[in-house]
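Left out: one protein chain. Kept in place: all the others.
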């Protein structure tokens, strides 16, 4: 069949390009998630700090970056970031245009957005920790940082895994919007293949399947992590009579 | 800044707000109901229902909405048996297809969010309910759902805001909502930043209202958790 | 745009790489099609070392102005609106437009099919168009949003037919096959290629329309400030039009001649 | 109708993993019986109560409540109740006070108490509220009825849990250390309430470490040891003459301390 040939690895097959694109999507999303984890932890800490200024700043961040369409943020960073870099370059005597590479611009944009979502996930997980256990930690003289590291973080991590799984999914799909920067990730490559061959269904379904493959890989990782983290919990009362 | 341009852009975009709101509210309601069914299947303990629910969640969470919408709108019509069935008069309508694919997608996410809320309910409180003879729907309605909903609320408000932004994709299927109109304006004027900024302000205001509403709901549902012990802060 | 004087020995040209047959991507990732081959000749004649990069259509014009590349070559019609933001070379192509419908539709072979008519901007009272109006009454016409063709359909058929706007021509073609709409209107060269992908279930109906109504044609997009670069390419385009290079490439890729007629 | 067997347990077994916590326990209780369940920490007392109202599924054995057997199905080596409806019905006749209270955190104390009568028993709201307030008065926390569980002291939570169970007017009550968080004065108060219930014919199974309760209020004492009933009998017999050496050691502190 001609369509199978189009998906294959021969000279007329798009297989190799599509797989490279899926790996690019994976790389850009993983980078974005890491950036977002750092930002998210900081913002969550600010929102929980009780300090009016920090709380307000945290709220502004999460409201803006969750409330504004992702595409606009990607545009702002891709174009705005380039102007900034060029301006810095000129100040240092370099003549000409300095671009923010599309991988970095894309990962940064998706990372900033994912940070807003991760902040909410972390905050929710923190609030779900038993107050009594925090008190027990205070009572033996654990200071703030240690309480965070020894009692809060392990439990936040456990309680946050399902939420982080969701954020990963979101970032995976936000990464599709980076196609406007010309980065050859999965969505753009599917569209290019569809436009070049005019086989729209074939390539959109192939692209969709590759996204599902990435999802099932990451689901496996998140499920494993969740099982490991939940071994201290009693069997949920849900399934029983 | 060209204020007359911004003002006229704003006016054009505001005219598309009702379309966005219709898409949004219809798909949230439909998707929410569908999510309840899926969560019920997912937690039923019946292996067949559970795998169907898992498969559903996997597919609709796992692939981009853009592709889903494309396949629903342009793909279904490729099948003769659909094109000549009683469904076609509905599926022929772009608005129906847009709401359908938005709802199918959000149902997958919402189901996972609700399930997370259910898992956060203390097993001890469920036991207490079972011990007085509650089970099934009564247990869900009186104990499980209120506590789980309270737990799920932050994640759910996130999902609602995401849906608001996802409506932007509906222009792919010829439903011209705010983002679609903005993109059309851009391809007429090429003033990307100005037009997008106007659109951003509209979404920001809509989402701000939603988030405030959800925060209010969250506050009113957490009376039992307020006045937390001070050790939290110290 | 960076305002440094440059002697233009090097330039970056962008195209989408997904708009066959104007430009497309081969399965090995290289770019091909009418425009990449023409670009090669133009650059040789202008003595510029060119790099071709693919980028997304949606961000192309702002990215040009942000300095990410120097030239857009992507079937870019020269229009008044675009002239506000970027500069253009003279056109290297100009294409006719026409209606398409399903082969088995009652609208197939409408009056004037096979003929060519010439129109100017704002022209009314054309007998062939009036005949189409009578035939298309109450039907649904699909167009690609924000194109010169969209404006034409609104101006001439807005009062008698329902008009539905699509983000891309390809989406519209699929709906034409699905039967959600009755007619499509677009660039005839584009359509000819689309029919093949649709297994020839679609066909032209009514006359081909040519002339200044579609503007000057397709040209290279270049930052307004870079007049010296524009001049170099203008010279190169003139020479490729004069010696028939454009015509040859056009016959190879489109099977018709799209060189702009005077 | 005295003499009617309200609760009958035959040869119950339960394991967690490889650890067999209950190793064959049988027990009968009639109308108005008050049975004290004594035993060392970890001997399986809580697990036994939880098996009776099916919060844990026993791996073997029979349970009869009010003459009705809880039907079980056995499949792939696991057991579960055959009919959820029957389980719900039986549970509404079995009251339970948990060792860790398990109040519903999203409801006030009053809401906790009226929840079951209104929604499980479908009784009129106004009646339920009136009765709940009387019950809260009886256990001394009427002034806290609009507070949430998290804002109560330990003893107040325990009394709320007792009121919640009593509001269901069950035929059989299962108490898991119902006075552990109470001061002596309140212990006396609660024991008085329980004695009155016994006189009205309620059957009670009480896990307790309160020897004075075992001796003075209950009419039978059951001593559990490592998942088995080591000995049982009338309180007077157990606490004086007929005790086994193990039981004597268990109550040693009580016997000598004061």
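Observations
Residue numbering begins at 1 within each chain, and the chains themselves are lettered A, B, C and D in the order written.
Simple rule for what comes next: a contact is a pair of C-beta atoms (placed from the backbone, for glycine too) under 8 Å apart; a residue touches a chain by one contact, two chains touch by 3 or more.
Quick caveat, the model's predicted, so the values are computed rather than measured.
Among the residues D:9, D:25, D:38 or D:221, only D:38 touches the chain that is left out of the figure. Touch with the chain omitted from the figure is made, among D:5, D:59, D:83 or D:100, by D:100. In the full complex, chain D touches the omitted chain through residues 16, 38-42, 46, 99-100, 140, 151, 153-156, 159, 177, 180-188, 209, 211-212, 216, 249-254, 257-258.
The chain not shown here touches chain A at positions 130, 132-133, 135-144, 146, 150-151, 154-155, 158, 229, 231-234.
Here, only the chains that are shown with their structure count from here on.
Farthest from chain C in terms of Cα centroid separation is D.
Counting C-beta pairs in contact across B-D and across B-C shows that the higher total falls to B-D.
In whole angstrom, the spacing between the mean C-alpha positions of chain C and chain D is 83. Centroids built from CA atoms put chain C at 38 Å from chain B. Per-chain CA centroids place chain A at a distance of 50 Å from chain D.
Residue positions of chain C with contacts to 2 or more other chains are 58-59, 62, 174.
Chain A has residues 75, 79, 200, 241 in contact with two or more other chains.
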